[in-house]
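My questions will all concern the structure given below.
All protein chains but one are shown in place.
After this line comes subunit A, so read on.
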Amino acid sequence: MKFGVIVFPGSNCDHDAYHVVSKHVGQPVDFIWHRETDLSAYDAIIIPGGFSYGDYLRAGALARFSPVMQSVRKFAAHGRFVLGICNGFQILCEAGLLPGALMRNRDLHFICRHVHVRVENSDTPFTHMLKQGAVLRLPIAHAEGNYFCDDATLDELEREGRIIFRYCDERGRLTDTSNPNGSRASIAGICNRGRNVLGMMPHPERACEDLLGSSDGSAIFNSLATTIAKMAES
């Protein structure tokens, strides 16, 4: 099993994702430079948080054209796993691997704090070790995390169980104040139809140790690792 963490010149959560996979999940992991195109060695790709190419135009707007993203498209089309976190989620939406867009936060500020998210679907490669309805404590850190999609898309996401995480309060209730950025339907994370591409604004890699205030994020990485391990066995 091998993980790859994509490094755009402006990625800044690349080391954090690498650290979690190598130290906490205990799996081999490489950094993948944005000009690379050969992803054949990998079972899962993480697109980490940061500011890909500066993101002065729009988060992820340039990254979708990068050499590595052309390969990520093919990689995903072959059913292999892609996890986009924060800027990674923005890039996946810009690249068309996930529907919808991430707009400027409701109050226009960058927001960094721990929030609660509810697991909406535990039947995915990324969440099978979590319970449906479980409330996780994960940090967010973004200025453009306000998820938007049209009615038809929202309907489709709901129907197909592709909304994976929603912002909620500590008891799992969806309220206006528990939605930190104004996301439509409190959406914090969604997957593609094939369930092999997950994009989420919260940072599970920042929540893998009690020392940092939460270890709720580790189940996401562990779910993915066990999925890959099982596939290798069968």
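Going forward, a contact is a pair of C-beta atoms (placed from the backbone, for glycine too) under 8 Å apart; a residue touches a chain by one contact, two chains touch by 3 or more; residues count from 1.
The rule we apply is simple: contacts and distances are computed from a predicted model.
A single chain of the complex does not appear, and UniProt lists its protein name as "Phosphoribosylformylglycinamidine synthase subunit PurL", one of "Ammonium transporter", "Isoquinoline 1-oxidoreductase alpha subunit", "Cytochrome c biogenesis protein ResB" or "Phosphoribosylformylglycinamidine synthase subunit PurL".
Only one of the listed residues, A:G4, A:G60, A:P139 or A:G189, touches the absent chain: A:P139. Check A:I111, A:V135, A:A185 or A:M231 against the missing chain and you find that the one touching it is A:I111.
What subunit A contributes to its contact with the hidden chain is residues 9-10, 12-13, 15-16, 19-20, 49-51, 53-56, 108-114, 137, 139, 141, 143, 203, 205-206, 208-209, 211-214.
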